[in-house]
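Only a single protein chain was left out; the remaining protein chains are all shown in position.
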Amino acid sequence: MRRLCFYILLLIVSFYCLGPYLWQFITSLKPDAELSRLPPILPDNPTFDHYVSIFRAHPFFRIISNSLIVACSTTFISLVIGSLAAFALAKLDVRRKRLILVFVLSVSMFPAIATVSPLYIIIRALGLRDTVFALIITYTSFSLPLTIWILTSFFRSIPHEIYLASRVDGCTVFQSFYRIILPLSAPGIFATAILVFIFSWNEFLFALTFTSTVASRTIPVGIALFPGLHEVPWGDIAAASVVVTIPLILLAFAFQRRIVEGLTAGSIKG
Amino acid sequence: MTFVKGKSHIFFLAPAILIMAGVIIYPLLNVIWLSLHRRLLIFDISKYVGLDNFGFLLRDDRFWNAFYNTVYFTVISVSLELILGLSIATLLNRTFTGKGLMRSIILIPWAIPTVVSAKMWEWMYNSDFGILNYLLGVNINWLGSAFWAMNSAIFMEVWKTTPFVALLLMAGLQTIDGDLYKSARVDGASGWYIFRRITLPLLTPVILIVLIFRTLDAFRVFDAIYVLTGGGPANTTETLSIYAYKVLFQTLQFGYGSTISIAIFICVGIITIIYVRLLRRGME
Partner (left out) sequence: MKLNKNATKFVFLILHILRAKLCPLLVPVLCSFIVFQGCTQESSTDENEGTTVVFKHGKVAGDPEALNALIRRFEESNPDIKIKDETLPSSTDEQHQFYAINLEGRSSDFDVYAIDVIWVQEFARAGWLRDLSHILPLKNRDEFFHGPMKAAIYQDKVYAVPWYIDAGVLYYRRDLLEKYGFSPPKTWYDLVRIASEVTRKEPNLYGFIWQGKQYEGLVCDALEYIHSNGGDILIDSQVVIDSPENMEALRFMRDLIFKYRVTPVLVTTMIEEPTRHIFGKGKALFMRNWPYAWNIFEADDSPVKGKVGVSILPKFSGHQSSPTLGGWHLGINAYSKHPEAAEKFIEFLTSYEVQKTLSLTIGYKPTLKALYKDPDMHRAQPFTTSLYDAFEHANPRPITPYYMMISQVIQPEFSAVISRTKEPEEALKSAREQIEHILTVED
């Protein structure tokens, strides 16, 4: 009986999360004339036209690859730099720890609309307009607060004795960091990786301002370019949103095991 | 036995601090500088007015309307997200077939690009051909009535960001030693007792982070509501960020717009300090 309850709950949660996405998928299969007809829920004449159209009418492959580059780079750099900083704040003897953490946090306390203008001037001055590097740098700085805070917390939750023990065993600070502490906080690292990746994948305001051609255009701007002056090709947009969400789901699926595995090493106990 | 005293932490901290400072310093100074000026290009005005803008802000009805809307939005949405996220994380924190799949599915709302999900919900909320009215069999004007508009926006935001909460809480739950549960059960403790006395306290650091970042984001919410209602009807869903956006980019009042941005920053800062104070006790 309890098992049945459990599975029912699972079903409700699945529907809650999946429902609108499924509706997008169904919409993407409807021809234009049927887009706003309800009933029926399912299309009378399902078609893959919209999927074909998004790749034919727009350079979507290039756009997806831009997003991939930006997101992967941002995630990688944020994790590297962020975990270093988090380690220092969690395990090392740093003065004014709290001040630094608050400074880190304040970076993400500003509304983006206030920072986009001056940042654009910097980007232009550096000659980085319409490049992926502009986006990577910006996204990294805005992802660092979240990264540092999450990883600091995870590093802190590892008992200090383990760190001390590893130092006694002859590790340098660095070695302790990457041999002992990092693997033990794999859940935090993977969770952060997913969040940073998704943030870079979906960010719109800076992408719109800093890019101007396909050379650096990312997915959100690409989708924003679908509508014409008044007309909104809702079928195409639905198809595009289905397509661009799939890599994220695959990524999450790949990572979620590592989030769970975490403490199999057993070095925590005893 | 070599304990490094003091210096190596600089290498660890330097890259992060340098990048963040480099990117944020100029915008920060720029915003502060602008907020002390009246800069209205279409009036040909650009002059220093000191704290006048802030004085005007305190008397600005529209600002306080936006402030109230933002507070309402933040309090309700963050509470709902926390409760839902915690429930989902606890639910999924056990072994069962399809566990991997489930854990990926719950990320979908967070994964859909905001430019799309807001329009998608606008489509779903449509009173005529929206699926919501169809499935529920009602004819509610979700986005057009002063009452429903804000709550519809909240529901959509909660849907979208619950995965963020659930993901972090799941990761946090993983770090809790299973043995603690076992020994508690052996001692005869009920599920609820375990949750309250073991899980929650150990999860507090992660909950703190979730609360801080979710509150930061909810307070600065823009895209979600702007696409859904544009701040309407009659400014009943206008939040601080939307107001700042309109002032900055629609009416080109760069000075006052920066002032509003600083006000947002200060509000968010105060909230964060409160959180950190409250949960500092929980962390030690």
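When the chains are written out, they are named A and B in that same order, and each has its own residue count from 1.
Here is the rule we use: a residue touches a chain if its C-beta (ideal position, glycine included) is under 8 Å from a C-beta of that chain, and two chains touch if they have at least 3 such contacts.
Remember, predicted model here, so these are calculated numbers, not experimental data.
Screening B:Ser127, B:Asn151 or B:Thr204 for touch with the missing chain picks out B:Ser127.
One chain of the complex is left out; on chain B, the residues touching it are 11, 41-45, 125-129, 141-146, 229-236, 238, 245-246, 248-254.
By the touch rule set out above, chain A reaches the unshown chain at residues 31-33, 35-37, 65-66, 68-69, 72-73, 75-76, 79-80, 83, 116-117, 120-121, 124, 129-132, 172, 174-175, 177-178, 182-183, 186, 189-190, 193, 208-209, 212-213, 215, 221, 224-225, 227-232, 234, 254-255, 257-258.
Going forward, only the chains that are shown with their structure count from here on.
We define each chain's centre as the mean of its Cα atoms; on that basis chain A and chain B are separated by 15 Å.
Taken in their complex, chain A has these residues touching chain B: 6, 9-10, 13-14, 16-18, 20-21, 23-24, 27, 36-39, 41, 81-82, 84-85, 87-89, 92-94, 100, 102-115, 117-119, 121-122, 137-138, 140-141, 144-146, 148-150, 153-154, 156-157, 167-168, 172-173, 187-188, 190-191, 194-195, 198, 201-202, 204, 219-220, 223-224, 232, 234, 237-238, 240-241, 244-245, 248-249, 252-253, 256-257, 259-260, 262-263, 268-269.
Considering their complex, residues 1-6, 8-9, 11-13, 15-17, 19-20, 22-24, 26-28, 30-31, 88, 91, 96, 99-117, 119-121, 123-124, 128-131, 134, 159, 163-164, 167-168, 170-172, 174-175, 177, 179, 205-206, 208-209, 212-213, 216, 220, 222-223, 240-241, 244-245, 248-249, 254, 257-258, 261-262, 264-265, 268-269, 272, 276 of chain B touch chain A.
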